[in-house]
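This part shows chain A:
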Amino acid sequence: MTIEIKTLKVEPRRQTFGHVARRLGADKPASRYDEATMDVQATANFHYKPLWDAEFWHYDERRTAIRMRDWYALRDPRQFYYASYNIARAAQHQGTERNFDFVEKRGLLALLDPAWRETVEGYLLPLRHMEWGANMNCANMCDRGYGTAVTAPAMFAAGDHLGMAQIVGRIGLALDGNSGASLDAAKQRWMEAPDWQELRRLTEDSLVIGDWFEQFVAQHLAIDGMLYPLVYGRFDAAGQALGGTAVSMLTGFMTEWHAEHGRWVDAVVKTAAAESAENRALLGGWLGAWSRRAAAAFAPLAAAVLGPEAGADAIAETAAAIRARAVRLGLDPLAA
Partner candidate 1 sequence: MSRTVSITLQNTDDARPIIEAITEDNPGATVHSYPGIVKIDREGSLTVHRASVETRLGRDWDPQEIHLSLVSMAGNLDEDDDYFRLAWAH
Partner candidate 2 sequence: MNAINKLGLKQRYALLTNGLDWEPSYQPKSAIFPYAEFEGIKIRDWSKWEDPFRLTMDSYWKYQAEKERKLYAVLDSFAQNNGQTGLSNARYVNAAKLFLTGITPAEYQAHRGFAHVGRHIPGVGPRIAAQMQSLDELRHAQTQIHTLSHYNRFFDGFHEFSHMHDRVWYLSVPKSFFDDARTAGPFEYFIAIGFAFEYVLTNLLFVPFMSGAAYNGDLATVTFGFSAQSDESRHMTLGIEVIKFLLEQHPDNLPIVQKWVDKWFWRGHRVLGLVAMMMDYMLPKKIMSWREAWDIYFTQAGGALFADLARYGLRPPKYADVATAEAEHLSHQNWSVFYQYTQAAAFHTWLPTPGEMDWLSEKYPNSFDQHYRPRFEMWAEMERDGKRFYNNALPQLCTVCQIPMAYTEPGDPTTICFRHSEHKGDRYHFCSDGCKDIFDGEPEKYSQSWLPVHQIFQGNCGGASMEEVLAWYRLNPGADNMDQAGSPDQAMWDQWMRMRDRVAG
């Protein structure tokens, strides 16, 4: 059989699908990312207007004010398709799993300074609800977005935020001996504690943003851009002297994730901004409004964790980083 196949000359008649070849400019072998992504979403001849939103088709470019000549210009530099996404996340989570094992077997969370442990429970555990809000926003971007290039990674990001909400939940269970009491307390903080109310308001307001691209900017650049550096950078650093290494190990996923996810977010925003002055103005305006809100919303928590002065400094530093990022992406720094 093997000999047979080796000597049998079979010549391909074409290398890839027509729509992929037109994008590559020639009929040549295409990557799995390109074949799995390009022109996969339907674009024409829809049958019925949605009962839930008859103003638009269910795939409709007009659901955002951003205009693109070609929505497939918004490529994912990670080239994620389903298999490569899941294999990457499974490997990443294996590391997290090993860290949970290590920390739990050696009782490393017991080494947390008692006051810092309370601080950690206060700033970290309620974030599972904020992650869940982010999950809903990403599912919404997949629902309302246009073109597989941007909607598929949005759904991957929804899965990521659920995964991170559950990592935070597991840290709570590791802290409370699997009773769930710490998660109940965290939910109460999320609902009632003054430090959290502007964050909850920010999250709820982000859930009702009508323009999915505005939501993309609000969530990925403004909210995530504040949350991850602040919580997993500045807060985490403050805990190192107080036995917080175990917490860093258990939240390593988030730091790694935010860096990788940022490459996708940057590519999308940069490409959309380069498309037109109108896009650039919209993106800059959205980022400015939402990042100012995010900075204000995180300020009480930063003050509670780091102290008033260091807290204000951390917020200012993170906000400056977002402005610098906006410049790199071609947005107006004053707007941001």
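These made the cut because all candidates are chains of the complex that A comes from, given by their letters.
The definition used in the following text is that contacts are C-beta pairs under 8 Å (C-beta built on N, C-alpha and C of every residue); 3 or more make two chains touch, one makes a residue touch a chain; residues count from 1.
A quick note: this is a predicted structure, and the numbers were derived from the prediction, not measured.
**Q** Contact as defined above, complex as supplied: which of the candidates 1 or 2 touches chain A?
**A** Every other option belongs but stays apart; chain A touches 2.
**Q** Can you check the complex and tell me which residues of chain A touch candidate 2?
**A** That would be residues 3-5, 7-10, 12-19, 32, 35-36, 39-52, 58-59, 81-83, 86-87, 89-91, 93-94, 96-97, 104, 107, 109-110, 128-129, 132, 135-136, 139-140, 142-143, 148, 151-152, 155-156, 158-159, 162-163, 165-167, 169-170, 173, 176-180, 183-184, 187, 190-191, 200-201, 204-205, 207-208 of chain A.
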